[in-house]
Structure formats: structure tokens, C-alpha cells
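Every protein chain but one is kept in place in this view of the complex.
Chain IDs A, B, C and D follow the sequence of writing; residue 1 opens each chain.
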Amino acid sequence: MKPLLSSVKTRTGLGVLLLFAVIAVIGPWIAPHSPSAMSPDILQPPSARHLLGTTQSGQDVFSQLLVGTRGVLVVGFLSAVIATVLSCVVGITSGYLGGLADETLSATGNIFLVLPGLPLIIIIASLLPESGNLVVAAVIGLTGWAWGARVLRAQTLSLRRRDYVTAARAIGEPTWRVIVVEILPNLSAVIISSFVGTVINAVLSVITLSFIGVVDLSEWNWGTILFWAQSNQALAQNAWWWFVPAGLCIALLGTALALVNFGIDELVNPRLRIPHATVSRGQRRRLPAPARRRTYMRVGFTAVLPDTAVPRPPDAPASAPPQPSAADFVPLGSPAAVKELT
Amino acid sequence: TSSPNAGRGTAKGPGGGVLTIGMPSGPQSENHNPFLNTSAGAALGYRHMMYEPLAMVNPIRPAEKPKPWLAQKWEWSADYKTLSLTARPGVTWSDGKPFTAEDIAFSFDLVKRHPSLNGSAVPYDSVKVQGDSVVLGFETPQFVNEANILSLFQVPKHIWQEIEDPETWTNPKPVATGPYTLDRFTPQGVTLKQREGYWKEAPEVGELRYTSYNDNTAATTALANGTLQWSFVSVPNIDKVYTSKDPAHHKAWFPSGLGIHGLWINTERGPFKDRALRRAVNLVVDRQLIHQQGQYGLAPAVESPTGIMLPAGEPFLAPQYKNARLKVDVPAARRILKEAGYSLRDGALHDPGGERVEITLTDPAGWADYLADLDIIKAGMEKLGIKAAVRTQTVEAWTEAFNNGEFDGTMHWTNGGSTPYDMYKNILDQEQLQAIGKPAAGGNQGRFTSAAAGRAITAYAAATGDDARAEALGTLQKIMVEEVPMIPTHANALGAEYSTKQWTGWPDEADPYAPPQPTQANSLDVVLHLRAAS
Amino acid sequence: MPQRTHHQAPPAALAAHALTKHYPVRRTARDLTSRRTRRVHAVDALDLTLHAGRVTALVGESGSGKSTVARLLAGLEPVTSGTVSLHGDAVRIRNYRSFRAYCADVQLILQDPFASLNPVHTIRHHLTRALKLHRGGMKGARLARALDELLEDVQLTPAARYLDKYPHELSGGQRQRVSIARALAARPAVLLADEPVSMLDVSIRLGVLNLLRRLTDSRDLAVLYITHDIASARYFADTTSVMYAGQMVESGDSESLTQNPAHPYTRLLISSAPDPDGPPEEEVPSTDSGDPPSLISPPPGCRFHPRCPSAMERCRSEQPPRAGLGDGRWVACWLYADPAGETATAREQEPAS
Amino acid sequence: MRFVLQRCAFYLLTAWAAITVNFFLPRMMPGDPVQALLARYQGRLSSEARASLTVLFGLDTDQSIWSQYVSYWDRLLHLDFGLSFTFFPTPVADVIAGSLPWTLGLVGATTLLSFLLGTAAGVVAGWRRGSWADALLPVTSFVSAIPYFWLGLIAISLFAVKWPLFPASGGYDNALIPAFDAYFVPSVLHHAALPALTIVLSAMSGWVLGMRNMMVTVSSEDYVTVAHAKGLPERRVMLGYAARNAVLPSVSSFALSLGFIVGGTLLVEMVFSYPGIGFILFQAVGAKDYPLMQGIFLIITLTVLAANLIADTVYVLLDPRTRREG
Partner (left out) sequence: MTRDAHPTAGRPVLEIRGLSVAYGTGDKAVQALDSVDLTLHRGEVLGLAGESGSGKSTLAYGATRLLPPPGVITGGEVLYHPRSGPPGDLLSMSDDQLRSLRWQDLSIVFQGAMNSLNPVSRISDQLTDVIRAHQPDLPRTERLARAADLLRLVGIARDRLDDYPHQLSGGMRQRVMIAMALALDPDVVIMDEPTTALDVVMQRQVLARLGELRDRFGFAVVFITHDLSLLVEFSDRIAIMYGGRLVEEATAQEIYRLPRHPYTHGLLNSFPALRGERRELTGIPGSPPDLNALPPGCILHPRCAHAMRVCSGRPPELATPPADAPSARTVACWLHHPLAAAPAHLTRSADENGS
């Protein structure tokens, strides 16, 4: 986890995510108004009373945004949990076991990949009598695991041939332990990364579903805000405060998740993490143009630090060191390390 | 150039300019069969510009006598079991052949033979041609179906008799009596051109351009910038979004017929089993707010406690309700409840048995206007201490629950028609009465049980005189007012947005000769009234 | 290191008879539809015996099936045909329980010290699992003592310094010793060491080999030492066997085999090995068709014949039989199979050394 | 060849499974098309119409689900998808034929375009890692996180309403007849510009990120260093060595992305009133129009499978390692 936190991108992402998480928890309490409460202030632009203005029926947009955060996060994360668990079970099992089990499981996954996602979700959602957040999360989760399973299967396939897995088998570990203890932890970065990806997808899906009015509108989320804004043609009424903030929140949440994913990508693939500049901007500016280019880390043209960039240790002797004396040439006897291997 | 598009867009029809009409109906597929409600002609309304009815019924003035159209006159027998219709002379089909009584008879025979085309389920029995007249025979009095019969589209026998399967025929080259003929069709829209030899005075509008938009927003945008001249879409805050963009020309008029919307309540189960509660709630529903916020100020609120829309239904009102008007009266509602043994503890209403009164209001997810209405109703109920919740369902689940009587309260519509009979039958029909859990698709989903209502409905349909009808209707109104089987809220508006910039002569408050909606049969009448703006 | 000469071979610990392994070229259900099934003949009818207290080296070309033999002997893959017997009893692995019983006696050290330890687990985890599985669910102080002993055996002392390290914190030689410790934790009778030192530099390599040798002597272990480094086989193993294209071509006492190779392939191998004090340059055979044979359709007859400088007509059609050269040495080559002039032909072909 | 045959067998299996799912899913949905139609008209169709519609749609016949399944296949194999309910009695095939070209034209072209542009941008961003190109990353991830419909609606309100540069809806000027001429084609392009722009913008970023990461990974492969060591011109190293290898994973996800397009199509077509198949599908779902739903699903499934097959083949062409001899 440490290297993950060392990246600025990840820290920013996690920070924003944390902010949203806090809002998700306390949003309903800190909301200045009830999100559904109607008031005579119809379609007011942002003001001190209504930070983000009001809707057609006088509801407070800011409160809706605060209260709606929970729905988005719950659906996003719950469906990602469902999808991730499914993709782990399917992907890792089929990757590890191989043979007929693999063929069957990956064929199933492929069917889910081939069926168009959103329409499928719409159909399944309309199949069910109710379409509250939990149901929607379940539907998104159940239809969204296939991609992750495919990635995990490929990873597992390559891990399965790793020597340490063979070694674990060779000392007599039972299969389930090999999978859970030896393979799973090595997939954690991939799993987290696919989890984050699924969250982004799930958030976009639930918002889309809310927007086209397929899900329960009595539970507030950013998508329902957009639904009401759109069905009341907020943009045509120039009520940008009704339409724009929810969209920006979604984009912000998505960006935060993407930034976290960057960090994870860098964790999995350290090549992505390598710094680029070798000297500070100030130092570079002082260099002549041809030398400046040489200070960038690039493949194929190793950076060459200008002499000024390497600070000499302060205690480096300026004059010739004193010659060693005879006393310095007395053997010390066998060092400890020598005894170690004989 | 040889391109069919050369010079398009600026083209003027033989009679002059172009009228653009649009509906938010999504992409269309080519189907000009006038009998099919699934056709592009129905979705956009252009079927009315080609196929004409026998008479033009004005649903916003149902008490007025229909305007004779392809039938010069019609006459009922005294028992309302025989109707004789006289064909208008001098009318020709767009292929030049004359229109005769044979065609009328054929059209009636067609729907009689094909129940699937008989959309209003009129029980035709016999069809006979007598000279230039057609005589229709029925087994029961059909006064209540008069408008349905007179509105039937007239199709040319010489073409349709060849068609084996009229249900699945898309009628690619429509031949009809109307002033316009099909010019071209694309999934995105249809163009009609004026034809020669229309039996009435030729309209000034030379070309009709129908566009199908995918949703309200798109249509509204087009209305606002003037691309679209005539449409019917729900526009929120219509002043700001539409009218104010060109106050001189952008007009919207939303008159009502007799169909309404309201809160259907389950009188068989739950708190609404109790009449007192129904009456009390009826008194706290803020219909003005529903009109303003839920319906964007478009569909008018129901004012008469009978549920009959005014002014369309004015002539039908029973004398004792002539001046009765609905208004929010919380103290009265509280009084009713108190008298019935309800008690208010800590702001929470408890029924005489001591139970907390809780009500769940449902409607499909995504039906924004209904949901907004429910929120307003809920707010009203809360004033009485009722614990109300609004839940959404999928359309399917909702429809099923509605038909099976598995709901407490839900916004739904009623049938319209040319008398309030259709609405009352829809709400009170005792023949449709079903136990909870059994589907009652045809009506009375609220499971309202009343022998008196059943008798009055039958009596109205069978009545042969105005007095008998008035009496039956009076009984129904009384039941509606006193028993509150359903809480009416607002009209099923027949309105539209139109621009007077290029065309004038639209129907309006001052001259309500027709509902302005472009998908109504009267749209033809409207087009015939249009004059180029000077 | 003292020179060992065993006149009486100790009892066989692990013996393989006619061991064969063919891999289907693509192992999928879809292959069933095609008539022709192509297989990699990774190991063909191989006999091999490991004796307690002795090290047997297995050398041979890359891809000749050495690792496959190790995996088969360790019971990690089903054999295509042939038998393996442990202490004289035929081995039959049917389920997890029988496999566990078997691997308590036979342990494998995998080729690559960098890959055979799980990067996410500490050294303690690796060793604890082995102890728990094979020494009856050890716990607490007993476990701690056993761990200390194990690490001491492989000279990773003090044990505490290594136990909680992760593999990436150890050098290659240290990792290799952890792998060995893990294999030894089961107290096996047979240790299969697959190129245990290939990735190490010479000084570390030496330490590991010395360790294995010591354990063989002190515990009466039977060791299979697979390697490319023939000099180390000479130095370290009692017996050396040579594989070529899935088959064993020569076997015998390490010293005599390396100094006096009989099979043309062994000779090629040994003359190719770099040697600073090496033989004069003209000794080095220069064949350009040095590419290894296809194992999918191996050459008929002697598999070495396409590259063999002394190939004869019968080499192309008939598999050569084993010819004994005395002292437990044998070679599978037509040059030595002629019953009439067996020794004479062999002498003639031996390189002068 | 053998590889292609194997893939074909696999695709047939997937197609069968997907088509079967297509059959069962809509039938499991509650409600029927007549109710859906009535609900759609919200009182503008009287309840008397119910009986006539039931007869019209042929819903009054009772058939076991199994015999329905058999006749479903029978009709499919004769390329008969039945009549749509929503557009009764237009054959499903006609409805699809009318809308598919628009979807393929707009979404297909823009998907390809965004793939190409995104990949190209990714190549540069990955190659010039650490320079100004890195500033692209947060921007792209922000853009890719914006819900498409939101972007589209904002675009409309800005570029069609506020500054009316583009039409707000439709696929062409309604006054024109579809034809390949100097009037219709520019109209189509003008109408497609705004939706295309927004699609490209929101779909591109995914490719940029994927390609950029692959470029960085591949750039440190030995063969790229070798290419540098060979003193090849930078362009050649970047394109011929790094990008050529880095693009492989993108190619295979591109095929899969074709499956996700249709989901997005729905929104494009809703937002821009574009006459494509996604909106039709949405309508079909709302109207319980099984024949149409099945038809569209079938088309989508088959196109995606076909696209996958093509992508697989292209992959084989691009990556010689997957070509197996014998």
C-alpha cells in the first residue's frame, strides 16, 4: 500500500474519493433541506439560501446532490463488489483449473461480453418488480463481471505456470489453498484495479439508468437529479445549476477513481512510475539547449547529468590524501563473513 | 439537376407555404394504415390529413353536434339501434374515383369483419346500402358510441377490397378523400402535399412536413427556435422555454376534453376502504399546485367535484353540482376524519381502530409528471397526519399491480369520450369488478362496489331519451362526489403549441372550434382554418 | 571433496521404468475434432534409478526433457506410461491424500530460485507450510525450533534474521537455500534438484552445491541433480546420465563419463564445454546442423543420427540398444552394440585424453 | 486456417447461446405489449382498444415455450424476424434495415475514428512520457468519466441552441429525401457533426490511456532499445517497433468495445434524436416488442461476433506469433 500512496495522483484521487465517501455518510445530515421538499422558490439560481439553486418544484439542488452521493457510491461500490467477486471466482477458477471447466466458464463470460451491456441491464432491470438501488447494483454487478474475469483468467493462467505455484503443489498444498493463499494475493493489484474500473463503469451505468428513468426515482442519486433536470428541460430553461453540478460530480468521482487506478497501474507495472526529469527546472534552464535534452530520462538515450547537477560531497578532500603508513598494512585476520561458508 | 432534392427546403406547394408539424414519437417505420394505432400515421397524426371521418366530433365541446363531414347527415332510430348515414355527393378519392355510400358500407363492414381494426369496439351488427345512404343496425342502443361511429375513417372500397389481410397491410400508396396526399416518407418524418380536387375549399397550406423527434427536449428545442410550428409536447415552464422566445407568435393552448387523470384509490383494501378517509383526502389534494408544478401549468385542474372537466362538460353537470367547486379545505377534512372516529396523535393520524394511517403511492419510474403529482398529493396527506410514501415501480409491475388491485393509490388516467359516461364507466363499471389479485383490465381497478352505480351505467347506455340519460348521469355524479371512488386531479389535456408567425386561424379560447392537438382527428379541421399570416 | 567410488550400489530409493511423457500440442477440447493428434515426445521410455546417499546428475541438451523427468518423478504431472517406484513399491497417485503421502518422501527443488518463492509471503510462511503439512501440524515452540533447525541446516544463521524477510530481500543464493530448506522440511528420502544453480554466479553456486553434498552424506538422501554445467556434475555427482531428445543415451560414473565420454552426443557435449585448460582446437567438432531435433516428430532410429559424425545406415532406422561398458556404465549407440568387436570399436572412437 | 476454424466453432457456440438468451429474456419480462402500448398512450387510447390490439398482435394463441423456441429458430433460419408490435405491422427486418445504417454510419465511424485518434494520441503520450503530453492524462480521465448523455446535452445547449452552429436533432434535414446527392450528403454530415464530436471526445480518452500505458511498457522492451541502438530514426522506432507492438492489446479490446457501442448508441440517439437502432431498441424494450427486441439483439450479437472474428483475424495478421503452422 505504501508505494501506492507515494504517488501524487493516487493521493489526490483517494482524497477526493474520501471526501465523497464522507458526504455519502453524512450527506443526509448536513443537507440544508430535505431533497424532496418542495418550496415556493421555483427554479431559483444559486443563492446563499440555496447554494446550487432550486428545481422546478422548488427543491434544493445542493441538498439533492449531498443526499444523492450515497446512492451513487452504494450502487457503484456494491455492484463492483459483486462483479469483482464473480470475476475472481470465475476468472481464477477457470484459469487455474483449465480444461473443460475453463472452456465452459470462459464461454459464459464471452456471452456476457457479446451481449450489449446497457440494453441487457435495462431489460433485466425491467424484469424485476422493483428497481431500488440494491437491485440495480445487483443487476449491474451480475452483468459486469465478464471483462474482469477475462483479465483475471489470463493473469491466473500465467501465474499458474509460475514456479512458486508448482512449488506449493510440490510440498503438498491442497488446491484450494494454492488458489487462495498462493495465487490470489499476487492478483491483488489486478483485482483492485479491475475493481476500480468496475466502480467507474457501475457509476456511469447507474447514472445512465437513472437518467433514462429505468430505476427507482424515489431514491436520490446524481442520475435522478439529472433525470428530473432533463425531464424539466433544465438546460432549455437556462437552469444550468440544476444540470451541471451533478454531471461535474460524476466526472470528478470518475476522475478520482481513474487517478487511483493510475497508482495501481504503476504499482503493477513499475515501468509506468519512472520519473522523467533528472534535474530541477531551474538547473535545466541554465543549461545550453543541446545539453538540456540530454537531461531527460528517455529510452534509448540515457540521461546525462550535467556536472553542476551532482553535488560533490563537502568532505571531499581538495588536496592529495596523506599517504597510508605501515601500520595500516597489518592484516586483520579472517573477517566474520569468511566463516559463514566453508 | 436530376436530384429529387434539388430546390427542396424552399419549395412552395401549389397552395402556398409549408407547415411544420412534429411529435416526440421516435423514429418511424412506413405504415399508412389508418386503422392501426401503431402506424406512423397515428404517431404523427398525418393519417387525419388523408383519411376523413363521416363527421368531425369536437371533443372539447362534446355537447355540440358533430360537424357533418363525409356524411351529409345521419339519423338514429328512436331506440338508437339503427343509424342511417347519407354520403356526401361530389367527393372524390385522390385517385379520381368518386366516393359513394358503397365505400361507407365497405369501411364499416371492414371493421366489423376484423375486430382487430375495431379500435373502439363498437358492436356492429348489420350494414346495408340504401341508395346514397348506409344503414347500420345494432342489437343494443348505441347512443354512447355515436362519436366512435361517426369518427370511423373512410377507406376506398376499390382498393381495400383487394387486400386480404388489412391488419398487416401498411398501405404504401394511400388513397383517401382528404386534401393532402403522401409525398414522401422517411423514418424521421413525412411530407404531405396538397392534392387537386378536394371536395371542400382548398386549404392555404400547400405542404405539411411532419417530423418525429426522439424526445420532448428535441421537440421543444425545435419549437423554441421556430423550426417547428405545431406540436404537442409537455414543456415545463412553457413561458420561459417557449412562449417568451417569440411572445407575439408562440402560443400554447391546452383545452380539455372529458378524459381526466387522478389518484385511483383502492376501495377494497387498505385505509381507502373507508369512505371518510377518501373524502378527507379529496379535500386536501392541491389541484392548482398539480396543475402548476406537476403539469407545468398546461393540463387544467379538475374543478368540479364530479370529475367532469369544465367547460367541456358544463352541459352535463347535474343541477346540484352546477356551482360546486373543489378547493383545498384542511379543516373540513379534519372534521370529517374526527367525525368518523379518526384521531390525531403527535401529528400522526390514527384510524378508529387505533392503527396509524399509512399509505403508499406508486407510479412507474420515469413518469416525471405523475411522480411530481404524487409528491404534491403526499404533501397534502401529510397535512392530515397520514404517513404517505411515494414508491416507483417498473411500468410492467405497475400495470400489473394496477389491474390486479394491488395498490393503495396511484396516478392513472380515465377514458375520455363524448359524454362523461365513458369516464364514469371506466371508474365505476360493475361488470369489470374483480377480486383483488384478478386482473380487471377494462376498468374499475379501484374495486369500487356499488349496485347503484352499476344500474346507472346500464341505464345511461340503454336510455333512449335525454331525461333518462340526465337522471342516470346525475346518479353517477352523486356517487362520485359522495363516495369518492377516485380522486380526480387534472384534465387529459388536448393541447398544443403552435406558432402564428406564418399561419393564423388556430383554435383558441375565443374560438374553440377544435382541440389544437396535431394527432387528433380535428387536426384536419385546424389546417383547413389556417391562413397565411400577412 | 573426496573422490567416492561405490562398488556396491546402495538400495534404490526412487526408480523409474519406461517413463514416458507426451504432451498434446494444444491441450483443448477443440482438438478432439481433428483426426491427427500431434504430441511432443518430451520423455520417451526412460529408465532411471536414484540411490540413497548418492547424487545422480542428469545432463543434456536444452529441451531434452530433463525438467519433465523431474516433474514426473515428483508426481506433479501424470505420466503417459511407465512406472515409478518408491523404495520398491509402485507409486500410484490417485487423489490428494496419496499425493501428499508421496510428496512427504519425494521433494522437488525448482529450477529458478527467483521464481519458486511466492513474492507475497515471508520465508517463515514458506517453511511453516512445509513443516505443518509434513510434520503433523506443528505449533508454537516446536515449530519455532524446527524452523531454526531448518535454516541452520542450510546455513542461514541466525535464523531470526531471515525468517521474516520477503523473498525479494534475499540474494539469489539465499533464496536457493530457502528453497532447499523448504524441500528438506518434509524430511524426504529423495530430493529432485532441477538446475538449482543455473542462475547464480560461480561463488554462490559453489556454496549451494557443497551444501547439497553434505546433506546427501549426512542424511542418506538420494539426489537427482539436473544441470547444464558438466564440470559441476563431475565435481558433485556420483553418477551422471546424459539425455538427448527425451531419451537417455549414456549413463555411468561421473568421473569416467566426463573424462571418457562414449556416446557421440556426450562427446560433443563435453568437447563443447568451455575449458580454459581445454583440448587443442582441432578437437572441437564443427557441425552446423546444431539445431535440436523436433520432438513432435522425432527422427527415426537413433535420435542423434542427423547430427552424428559417425552415423551409419542402421542408425537411421533402428533404435540402438544399451551396451554395457563395465563398472555400471552403459551407452545406447550402435557403435558399441556390435557383439563381435564391441570394445574395439569403442576404443577407436574414444577421444585421446 | 485451423485457428480460424476453431474460432468459428467457438463463435457459433457463442451465437447460439446469445440467441437463446435473446429468446428467453423478453419472455421472462412481466406485462404484455398491449398493456405497454396503452401505458405509452396514457389515456389517449381508450381501454376498448385492448381487445382489438390483442387480436392484432396475435397474442391470444397459446403455445408451449418449447414450441415457441422451435418456431423461433425456424423463422430465424428463414431470416424471418416477424412483425414489430411498436410499428405494427412493419416487419422487424424493415425496422432494423431502416435504422441500422444510421447507427453503423455514425457510431461505427466515430468509434473507429476515436480508436484511431485515441491510439495515435496514446502513442505520442506514451512516447513522450513526462513531457507536456502527461498533462493530457488528467484531462482525458476527466473527459472519460463524464457521462456521455451529459456531454451531449451540454454540447447541444451550447452549439445548437446558444450558438446555433449545428442542428440539435435528427440525422438529416427533414425536407430532403435520402439520396446520394449534393443536398442530402452534406446535410447528413452537418447533422452528424455534433454527435460525432461528442462521441469521439468521450470515447477517445479510453484509448489514449490504454495505448499510452502499453507504449510505456513496450518502450522499455529490449527490442525497442535495440532499435535505438541501431540508430534508426525516431519515427521508425516509435511506430515500427514500439507502437506496432503496443497496439496489439488495443486491437482486441477494440473488437470487444464494439459490443459496448450499442449501449452508448442508445444515449447518443436519445440525446441527438438520431434515427438509429439504439433508440429503437430502447423503445422496443419499453413497448415489450419481443420480435423487435429479439431482432435487434440478434443483429447486435451477430455484428459484435462478426467484428470479433474480424478483429481476431486482424490480430493474427498483426501478430505473427499467433499464426500457427500445420
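Note that contacts are C-beta pairs under 8 Å (C-beta built on N, C-alpha and C of every residue); 3 or more make two chains touch, one makes a residue touch a chain.
Fair warning: this is a prediction, and the values are worked out from it, not measured in the lab.
Considering the complete complex, the chain that is not shown touches A, C, D. Across the entire complex, the residue among C:Thr83, C:Ser98 or C:Ser171 in touch with the chain not shown is C:Ser171.
When the missing chain is restored to the complex, the residue among A:Pro40, A:Gly282 or A:Pro324 that touches it is A:Pro324.
Against the chain not displayed here, chain A makes contact via residues 274-276, 278-279, 290-291, 293-294, 297-305, 307, 310, 321, 324-332, 334-342. On the side of chain D, touch with the chain left out of the figure occurs at residues 220-223, 225-234, 236, 240-241, 244-245, 248, 318-321. For chain C, the residues touching the absent chain in the complete assembly are 1, 3, 61-62, 171-174, 200-203, 205-207, 210, 228, 230-232, 234-236, 258-259, 268-279, 284, 286-288, 290-292, 353.
FYI, only the chains that are shown with their structure count from here on.
A separation of 25 Å divides the Cα centre of chain A from that of chain D.
Here the spacing of chain A and chain B, counted between their Cα centres, is 52 Å. Looking at chain A, one finds that residues 126, 129, 212, 230, 235-236 touch two or more other chains. Residues of chain B found to touch two or more other chains are 217, 221, 224, 394-397. Note for the complex: chain D touches chain A at residues 10, 13-14, 17-18, 21, 25-26, 28-30, 129-131, 134, 137-138, 141-151, 153-154, 156-157, 161, 209, 213, 216-217, 219-220, 224-225, 227-229, 237, 256, 259-260, 262-264, 266-267, 270, 278, 281-282, 285, 293, 297, 300-301, 304-305, 308.
Contact residues of chain B toward chain A in the complex are 216-217, 220-221, 224, 235-237, 240-241, 293, 296, 365-368, 371-372, 375-376, 379, 389-397.
Residues of chain A touching chain C in their complex: 98-100, 103, 162-164, 166-175, 181-182, 185-186, 188, 340-341.
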